Every structure is written in structure tokens, then in C-alpha cells.
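Got a structure here, written out as C-alpha cells. Questions coming.
All protein chains but one are shown at their positions in the complex.
Per-chain residue numbering starts at 1, and chain names A, B and C are given in the order in which the chains are listed.
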Amino acid sequence: MSNLLVIPFLLPMLVGAVLIFFAKQHRLQRIIAGTAGIALFVYAAFLVYIVYQTKEKMIILEVGNWDAPFGIVLVGDMLSVLMVLMSSLVGLVCLFYAFKTIHSEREKYYFYSFFFFLLTGVNGAFLTGDLFNLFVFFEVTLISSYVLIANGGKKIQLRESFKYVVMNMVASAFFLVGAAYLYATTGTLNMADLGNRVATMDQQGVLNVIAIIFLFVFGAKGALFPLYFWLPKSYYGPPAVITALFGALLTKVGLYSLIRTFTLIFNQQPQFTHSIILLLAGLTMIFGVFGALSKFDIKQIIIYQIISQVGFMIMGLGVFSTSALAGSVYYITHDMIVKVALFFIVGIIIRVTGTGDIRKMSGLLKTHPMLGWLFFIAAMSLVGIPPLSGFFGKFALVVGGLDQGQYLIVAVALIVSLLNLFSMLRIFMNVFWGEKNSTTVALTNKQTFPLLRPVIPLIVLTIALGLGAEPAFQYVIGAAEQLMNPEHYINVILP
Amino acid sequence: MSFLHIAIIAPFLFALIIPFFYKKISSVHTGWFVLVLPTVLFVYLLTFIPTIADGEVVTHLLSWVPSLGINFNIHLDGLALLFALLITGIGVLVVLYSVFYLDKDKESLHNFYFYLMMFMGAMLGVVLSGNLMVLYVFWELTSLSSALLIGYWYERKKSRYGALKSMLITVSGGFAMLAGFSLLYVMTGTFTITEIIAQVDVVTSSSLFIPTMLLVLFGAFTKSAQFPFHIWLPDAMEAPTPVSAYLHSATMVKAGIYLVARLSPVFSGSSEWFWLVSGFGLFTLLWGSFNAVRQTDLKSILAYSTISQLGMIMSMLGVGSAAAFYGYKAGFTAATVAAVFHLINHSTFKGSLFMVAGIVDHETGTRDIRKLGGLMTFMPITFTISIIGAFSMAGVYPFNGFLSKEMFLESMLHATDITSFNMQSLGVLFPVIAWVASVFTFVYSMILVFKTFRGNYQPEELEKKPHEAPVGMLIPPIILASLVVLFGFFPNILSHTIIEPAVKAIYPVSLTGVEHFDIHIKAWHGFNFPPLYMTISIIAVGVLMYLTLTKWQKIYAFLRLHKKDPINYFYDGIVNRIAPIAKKITKVPETGLLRDYLAYMYVFFIVLVGYTLFHFGGFAIDTNNVAEIPIYAWVLVAIIALSAILVPFITNRVIAIIATSFVGFLVALLFVMFRAPDLALTQLLVETVTTALFLLCFYHLPELRKEKTKPVFKWTNLFISIGVGALVTTMALSSLALGNKKPFESIADYFLKNSHDLGGGDNVVNVILVDFRGMDTMFEILVLGIAGLGIVSLIKLKMNGKEDL
Amino acid sequence: MEILIAVLIGVLFSVATYLLLTKSLLRVVLGTVLLSHGAHLLILTMGGLGLGSAPLLGEEASKYSDPLPQALILTAIVISFGMTALLLVLTYRTYKAHQTDDLDQLRGRLDE
Partner (left out) sequence: MKNNISVHTITRIAVFIILSFAVFLLFAGHNNPGGGFIGALMTASAIVLLYISFDLQTIKKVLSFYFPYLIGTGLLIAMGTGISSMFFGYPFLTQFFDHAHIPILGNVELTTALVFDLGVYIVVVGVTLLIITTIAEDDS
């Protein structure tokens, strides 16, 4: 029993609620939000430490003092607290970037409240051990995202967020459908209990179908092929910080849920279910990178990179072995860092040049070297050039895939990585190399420094996670072992 | 951590402080500071020669990512030392040369030396690593730093083109290599090279042996510019000349050679290895030399020449691999000895030639041999150096190139001795190709010297009045040229100190049992020595062909080789076409239509769920446990269904809204019927408020129109809709049927039992909401709260062009 | 009874899907409303429809209907109420900003 687990979503909710009262006071709002962001991050780091110290490497909380599986149980295992740590980190840097970039008009209309409510939903989704409660946290996340994505009222924003909302509402409806089916077949909603009961049921036909329904639901949230088509344009409209937040967090919630359910509950016939995941992973990578190559708008390209990377992150689950899953978990961690950094940088580039079209930019390295090199490192990390963090994730996936004889997906992953390299180099060479052209520079090099402040720790982190990959890997391998041995999870929750 | 680790890391650390030197001490050329490091490292490495010559191997272990088997182990043997000395030694000369080549006021030197040091560290890492993954890490860093160096003058379009090309090609090879190394890891459970070699049997007996070999070779061939991956090297000549001298002749391009040599013990027992390595090598040799002759740019000639020479070394390693088959007799190991020797020689003469090309460029402003000529009188020293370099390259006595060329020819003649791999018949090709390629080599070597330094002086074509280069710029090529001469006369100063340990690293004692290779290089073998006649004929035919150059050069136009290397058409074709193709592919699904996105989603749902349902035979109906249907239920359900079905047909917005609400109210009635009073009340109230909202928005909402859809769409929509509904129903029934057989209780009973005593309430639903599952409710109201605030901000927040980022 | 309601749910899902696939903003919104009705009914049905009395312990019945799905649906209803309200406002803002309710014309340019 440990109330430690409620803080990661209770704190942001509290802050979000409190900030409703101070919506018009910019300074106070920022002070509260900034302090809370730091506190949340520090706390999340502490939580990871605590969980790592325990014998079970896992802590749980039976909310309301009701025994599992009857009440709602919160579970902090190695994966979920890591995800909480990462989302808090993303939240923190986004917050400080938002201070510098968000217009005060937007702040007046509860921007920071929505921001923290989004974090509430995300952290809650990572920590809950109850399927229906997961649905509720999904909805918290989603409705915050609807508001954040549509706010501002640009034409493209309204148009695309309508599609975004409808797509997600349909997926949510099917979440309920899946949960209902599971309740009918097993009579429970607690995920550990579900894992337990599903494992002892002999008829797997219906359960496989339910698994596929959840694949469909979480796939739509996690932007898997062919369920991601709404994403590129709807992420394009809002300000950079929101795109960064979404790119780093929203798809991850879907992927996390996919990993959780398909290791804990739907692990009975991996040769069927996980092969489908693998197929989708490959197609997602390919279509994502083709999308990135087809665009010349820098923000669009990075948005498509979200999709392409989703394929990598889910590949480990499809391969379904400890080392591959460790690769996936590491990759998710890495991707959250790099994606945010890239979107921040892209935001600055667009601000500096006044355009998003890479064909119209040129020679920025001369005037903005810092920006250029930060972009370069982030891009190389994304592609998987060693010794940056992206490499180790990719490497673990490759070894894991080959080890399980999944040669085709490894080949696809490597070819896609090459295409990723091409797409990132194309940006670098167009934007930063070349002759300085006549486009007006809205921000001088010096003026970009305050904007770059949140980027630098992220870049340092991607380097550190690469050079110091060992502790990180000890951790993610531990997390993957927990995922591959759900009995432990079940035993802790249902003694 | 040992000094050798520090030696690898030092250049990286050094790279980081270079920008400070550049900024703080601007009066002194940054290169002078940089020069210190390679010098120290070179001297330090020299001290290992005695140890290594004694047959020892220096190893240091340092764990890095042991969870993944990646450890930063140093493995310094003869092969590694040879490369490390080349890297640091030539590094010293190149840095010195660059001090004079790059203007300290005009160039961004901090960038240049940053890249260069990064490259040097990476290269040292490649050759000193005892762990394949660490080797790979540094390998990719060489690709990266090399691309940055090629793009150093990034304002130029050609530099960017060259940088992209080299990056894409070498990294593609890198990725293949990553897969190959990982396969080795999967087979043997280790990345440590010596441990893999100890498990050769495991590797060779694996079904993945051939794919692994292909992947590793793909990496090696791309890096070492073997045909057809050689095309990046000529374009890499956009880099500043010191870079070309360093990376593109002496060090980086030899990383592939290094890898092939390093992994020879693992792969070389197979015929595939033999054929691939020697075959690609020989063809590259021929292709490179043949194409070098048609080039008009000094550096392009040198680039193709490098390609050709790399092919030559590669082919020798291939032929040498036959030794693994036949018990490591001198006759078979000779090719490998020649390979190692030529590797050294090539670095000396090619390095000096690149520097000469740089001097010519620097002093005249052009590298085009059509504009150059008659420079001998202006720059006699440079001319002398180039004579030495070019004649060594052409294989003329008494330079070192002559010796290794002769050894090469001899080993090619011995190719027919190999009794398997069909070599008795096909083996004849080896010396023939070698001879032809050597003739072309002779020709382009002559072009290089004589078109530049002899012939007519054309001052009107040159930007500057040529004169001899500054001393500092001359010292490095002079040193290299002296080595050319030195090794030519006293080749055996290398044989036991450097060459033998290197050969022993390629043929490890553990596999061969051979303790000692007898290496003695001599210039004169007597008259009964066929390579001698081959050399003489090469020179004779070469001279003839050089003199008649204009007569037969039309052949390039005839073969359509005069414009660009035909392999470039493939590369350019792919790179230029990939964006349009990607655009076409992306356009198809992303129509921007919500209808289409939803349709994909639903089709995905129907196909997968439907397939799974019928494949696993999950469908079932259980009528045992179902409730009876009273007559009013039939009526109610029929009305709900009918009013729902009507909604799509209504073209009046008010009626459509009301019909939908009607369905909602009837659902509330259903809830009453199913004994769910709270639910019924809630549904009733929510429906009321929702309807009120719809009507409030009434004036803002569009009028409905009749749908104008193509019949095809209409029918697919209908099909999809019915499919979704049918599947949901089917699954509902199947779930219920399965649930009836479940061997455990539903958790619901707990709530009924404990609600009163533990929850303190009799309305079980409410107790669940506020107590048992209070968390759900807490966040449900949060959702509602966000919706409320969201609506406010949606309506009221108007940015009016006030842009935030 | 379960079979009958299951069929009704199927009908609701079909109609909702059909509406979602149309091109009119308003019809799509109505589709989401019907979709949530279907989903809620499904949850109830999946708890079994055996007619016990309402789960009010004060009534002292021998058999009660399953309270858990009811609680879940209550939560789901509230959530979908919030979603619907937000979507409604988003719809009319979209409609006003673009002066069209035809999703065909709300594709956005293909190359942006």
C-alpha cells in the first residue's frame, strides 16, 4: 500500500484546478505551473528510485482501500513509472518552452490548466491497473488534447481537429465495446485479474477477437497503420509546443496500453496476435517514412517521423522477446526526448525564417550555428547513428528481432532507418547548409538562445543515454522481464 | 581504462576544445595546436612496435554496455597497429599540410579541425576495438565525420551532393553491417572478435552463414568504395584536399579492407568469400583504372585511382583467403603479405600525390589538366615529388609500388594453383585482368605527371601566376615521397616489424598453428620470374598507349562513359525519384476526407475481426441462460431500431436532431425496463440537456442536404455499416456464450454483498460510483470540467492573427 | 432478451457508422451520439439482462441485476455528454469558419 502512486496524476490535476482561479494572472500562473512542473519531475524521478529499490520492483495502491480486483488498483511497475518519469520530463520542458512561445491570449483561456489535465490523463493511464479506469484516463487525455489542438481557431485547426475528434470518439466507443466483451467473458475489469482469468480459459477464439479489437483501439490512439491518417494534418495546426507535447505523449499512451495489454492479458497466442502487430509495425514504419519524404514542410516532415518511429516502438512487442521488448521500451524513452527536441527546434526555425518550406530556407548554419548543431544531433539520434540514444534502441530491436528469426522486419527497419536518414539530411542540407539567402531573419542568433534553453537538456540527455546506455539498459531489461513474466505482476496484485 | 582508451577518446575531447582555441587565440593558425595530438599519439603508438613484433597482442578491457554485450575492449595486434600508425602518422602530415592549405582568416577552422579530430578518434576506435559493436559505433562516426568534411564548403552545391552521397552509401553499408554483426552475435553470443574467431565452427555451420557474410561484406565494400558502391568517392573530392589525402586515400577507405582482413579468420574458409572478395576486388581494380584515364580533374584521376588500388588490395585479400583452404603455405599466404605491403605503399604514394594535387590547385587555381601544363619550371620540387609518387603507383622500379605490384602480379599468377572453386579454368582471368588494369594504371599515372608538369604552359587559363608552394606545404609530401623511396630500397625494414604481425593477425595462430611467416621482400628474383616480364610488358604497352592517347580515348564516348559513371544514373535515379514516389504513395490514402479515414479504420476492423472470428471459430450462441422477452420489449426495441434507421434519411435538421434525441429517450426507457433506475434518470436528464444544447446551437448549425454520393461510395458505406453492426452483434453473443461457461464468479457479486456493510449505502450503483470505483467518477467529472472550459476557450479565444509559435 | 438487444445494438452501430461515413458535419455528430448509445447498451447487455430487481439493497430482493455495468455506463454517459457538447461547439465553429458543412470541401489542400 503506497499512496506514492497517486501523486503523478493528482498533483497535475490539483494544479490544473487551482490555475482555473488564476487564469488572468500571467505571472502567478507561470510561477505555479513552473514550480509544479519541476516538482512533478523530481517526484517522478524519486518514484522510479523507490520502485527500483523494492524487492518486487513494483508498488501498488488499492485505491479506496478496496481489495483488488474489486476496487481500482494503481500499479507502478518498472515500465509504468519510467513512462511517468518521461512524461513528467516532457511536461516540464514543454512548460518552459510554452512560457517563451505561447501568446498571453491563449494563457488567459486556461492553457496551463489543459496542459496539466493532459498530464493528469497521461500519467493516470500509465499507472492504472484497471481496464475501465484506463478508459477514463484516456478520455481525460483526449478531451484535453481536443481542446489544445482546436484552440486558437485557425481554419486548418478547426477543420482537422474535427476529424481528429471524430476518429478518436469512434476509437473510444470501441474501447467500451472491447471492455464490455471482456467483462462478459471474464467477469472482471482488473487487468491482473483479466490476465489471470484469460490464461485459464480454454476457448481462445472469442478472446483472440477481443484482442484484435483492443489492437484496433490502441492502434488508433498510437497511430499505427492504417489508423493514423488523421494525424499528420491535425498535428500541423496548433503551436509547436502543443505538437511537441502530442508527438511525445499521446501516441505513447496508445503504445503503452498496447504493450501492457498484449503482454499481460492477450499473451496466449502470440504467433497470431503478435504477428499482426509485427506486420502493422513494418507498414507503419514504411508509410511514415514515405510521408516524411513526400513533404517539404519541415513541421510536416517531423510529424511523419512520429508515425515512422511508432513502427519501431511497437516492433519489440511484435517480436515478443525480452531483449526486443527492452529495445521497444528504450526506444519509447529515447523517442520522447528527441521528438520534443525536434519539434522545439522546428518551431524556432519557422520563427526565424518565417516559413516552413525547406526549399525556401538556406544557409542558416552561418547565422545560427547553435540551432543547426542541436538539430543535427537530434536528427542523427532519431536516425540511430551511434553513440546517441537512438542507436541503442534500434540495436536492441535488431538483435532481438534476429534472435527470434524475424528477419524481414529487421530488414524493413534498417531500410526505413536509411530513408529516415535521407529525410533528416535533406532538412539539414536545405535549411542549414547552402548559401545564405535573402529571406529575412526574424530572430538573431542571440535571440534564439532563450528559446533553446529547454532544448539543450534534451540533447544532453540523448547523448548521455547513449554514452551511458548501461544503467538505462539494466533498467529497461528489468522492465521487459517484468512484462514477459506477467505471473509476477498478477501475484503482487492478487496475492 | 588504459592509455590506449585515452588515445581513442583524446581526439574527441580535443575536438571539443578546438573552438575555444579558434576563438581565443586568433592570431595563430588553429592547426598548430591540433598538430600536437596526432604527433603525441603517433610517437606513443610507435613504442608498441617491439611488443607487437614479438607476436604479443595488447588487450585492455573496459565494460561499456555489458547488458548488450557491448564492451569497449582494446585489441591491439599487428593489423591494428599498422592501421593506427597510418592514421596518426599520416594525420600528422595532413594537419601540417592543412595549416598552409587553409587560410586562417577566411576559413571556419574550428569546424574543420573539429570534424578532423572526430574522424581521427573514430578511425582509431575502428581499428583498435576488440568488440564488433564498438567497431560499428566508430565506423558510423567515420561516415558522419567524413560527410561533414566533404560538406565543409557547404555553400557549394557539389559539396552538399557529395556529402549526402557518401553518407547515404556508407551508412547503408553500415546498417547492413549492423545486421551482420548482430547475426554473428545471435550465433555466438558475443561481440568480442577473438571469441567469435574461437567459435568459427559455430558460424560456418550456421544456416545464416552466407547472409551474414553478405551483410558484412556490404558494409566493407561500401566503405572501401568497391564497385558498384565506389561512386561516392569521386564526389567526395569536393572536400578540402588535406581531407582527400587523409580520408579518401590513406585511412577511411581502408576501413573496409581492415574489416575484411579482420574477419578473414571467420569467413575465409568458404568459396563464397573467396569469390566475392577477389571478384569484386578485381572488377573494381579494372573499373577504377579504366575510368581514371578519362578524367580531366587531377583529384578525380586520383579518386578513380584510389578505387582501383583498393580493388587491388581487396582482390589480394580474396586470393589470400585460399590459404585457409590449403593450410597456410607460403604460396597462398603470399597474396595477403602483398596486400598488407601494398596497403602501406599506397598510403605513402597516394598521400603524396593528393598533396601535390592540392599544391597545384592552391598555386594555380585549377585542377583541370586541360588547363594545366608546363609547370615543371615553376615548381620543380612538387614535380619531383609527383614523379616519385606517380612512378611508384605505376609500378616502376625502384619505388615501393614496384615491389608490391610485382608481388601482386605473382599472387595473381598463382591463382590457377588453387585446385578448388573451379579455379583451374577461371583462374586464368585473374592475371589477365591484373595485367590490363596495370596498363591503365600506368597510363593514368603518366597523365597525372606529364599533363600537369610538362607540355604547354597556358598562363591565360590560370587564375594566378604559379610558383613553388610554401615550405610547410611541401614538407609532408616530401616526407611521404622519401618513404616511397626508402621502402623501395629497404622494404625489409617493414617485414618483421609491421607486415608479419599484421599477417599473423589475419591468420591467427589459433587457427593456423603457424607460428612464423617467412616474409622477405626482394626486388630481383632472377630472370626466371614471370611477373618481371609482365611488368616489362605493362610499361611497354603503357607507354605506347599514353602516346596514342587521343587516338583511342574515343572509346569512352562510344561506351557512354564520358559524362558520368553509369552507376551514378542508378544513384541519382533513386535519390531524385524517391520524393515523387513517396508523394504518390502518400497521396493515395491521405485524401483529407474524414469518410475515407473512417472507412480504412472500419475496413481494418471488419477484415481483422471477421477473419479472427471465423478462423478461430469463436462464434457461439448460448440460449440457455437468456432472459425472456416480454411483448412490450419487442415493441420498444422495434421503435428504437426504426427511429434510428430513419435518422440518415431525414433532411431537416430539427427533425434529425429530435429523432436522435428520441432514440436517447427510448434508451432511457430500456434502462427502466432493465432495472437500472439511476441509469434511466441520468440518461433522461443528459438527453434533455443534450437536446437543449443542440437546439441552442441550432442557428449555428448547417441545414442538412441530400447526400450527393456516387453509388459506389453509397454501397461501400452501406456494406461497411452493416458489417460493423453484424460483427458487434455476433461478438456480443459469442462473448455472452463464453461468459456463461466461465469457471469463476463475476466481481459484481462482491459489490452487492458489501455495499451496505462496507460502503454504507444501499444504492449499489451509487456506492460503486463514489466509493468502490470513486477514481472513475473523480476523473469523469474532470472530463466534464475540461469540456466546459474547453467550450469557453473554443468560443471566446480568438487569436485574430496574434501568432504564437 | 440478450439476443434481441444484441441485434438492436447491431442496428445502432450500423446506423451510427453509416452516419459517420456521410459528408455532412451534422450527420457525423449525430452518428457519434448514436454510437455512444450503442456502446452503453452493449455494456449493460454484457452484464446479463436476467431480470432481478434494481440494485437497491433497501428493496430486499432475492436477486439483483448486475450493478457494475450500470455504474460503468453512468461514467461513460457523463463522459460522452462532455464529448458531445465539445464536438457540437467545434462543429459549429468549423462550419462558421469555413462556411460549409460539406466534409468534401473540408479536405484541405493535398499538398500542404
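What we mean here is this: contacts are C-beta pairs under 8 Å (C-beta built on N, C-alpha and C of every residue); 3 or more make two chains touch, one makes a residue touch a chain.
As the structure is a prediction and not an experimental result, all values here were calculated from the model.
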Q: For the chain that is not shown, enumerate the shown chains it touches in the whole assembly.
A: A, B, C
Q: With the full complex in mind, choose from B:46, B:559 or B:795 the residue touching the hidden chain.
A: B:795
Q) Which of these touches the unseen chain: C:15, C:74, C:90 or C:106? A) C:74
Q) What residue numbers in chain A mark contact with the hidden partner chain? A) 1, 3, 6, 10, 13-14, 17-18, 20-21, 23, 61-65, 110
Q.
Counting contacts across the full complex, list the positions on chain B that touch the omitted chain.
A. 677-678, 681-682, 685-686, 688-689, 692-693, 696-697, 699-700, 759-763, 766-767, 769-771, 774-775, 777-778, 781-782, 784-785, 787-789, 791-792, 795-796
Q: Over the whole complex, note the residues of chain C touching the chain we left out.
A: 54, 56, 58, 74, 78, 82, 85, 89
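Throughout what follows, only the chains that are shown with their structure count from here on.
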**Q.** Pair of chains joined by more contacts [C-beta pairs], B-C or A-C
**A.** B-C
Q) Cα centroid separation between chain A and chain C, in whole Å? A) 28
**Q.** Distance from chain C to chain B - Cα centre to Cα centre, in angstrom
**A.** 50
Q) Which positions in chain C touch two or more other chains at once? A) 20, 25, 28, 38, 40, 42, 45-48, 68, 72, 75, 79, 82-83, 86, 90-91, 93, 106, 108
**Q.** Per-residue overlap in chain B, given as positions that touch at least 2 other chains
**A.** 587, 590, 592, 594, 598, 728, 732, 735-736, 739, 746-748, 751, 772-773, 776, 780, 783, 786-787, 790, 794
Q | Of all residues in chain C, those that touch chain B in their complex | A | 1-15, 17-28, 30, 33-34, 37-38, 40-42, 44-58, 64-68, 70-75, 77-79, 81-86, 88-93, 95-96, 100-101, 103-104, 106-108, 110
Q) Can you list the chain A residues touching chain C in their complex? A) 132, 135-136, 139, 143, 146-147, 150, 153, 155-156, 158-162, 165-166, 169-170, 172-174, 176-177, 179-181, 183-184, 189, 233, 236, 297
Q: Name, in rising order, each residue of chain B that touches chain C in their complex.
A: 587, 590-595, 598-599, 602, 621, 623, 625-629, 633-634, 637, 640-641, 644-645, 647-648, 653, 656-657, 660, 663-664, 667, 670-671, 674-679, 682-683, 686, 689-690, 693-694, 697, 700-702, 704-705, 707, 709, 717-718, 720-722, 724-726, 728-729, 732-733, 735-736, 739, 746-748, 751-752, 755-756, 762-765, 768-769, 772-773, 776-777, 780-781, 783-784, 786-788, 790-791, 794-795
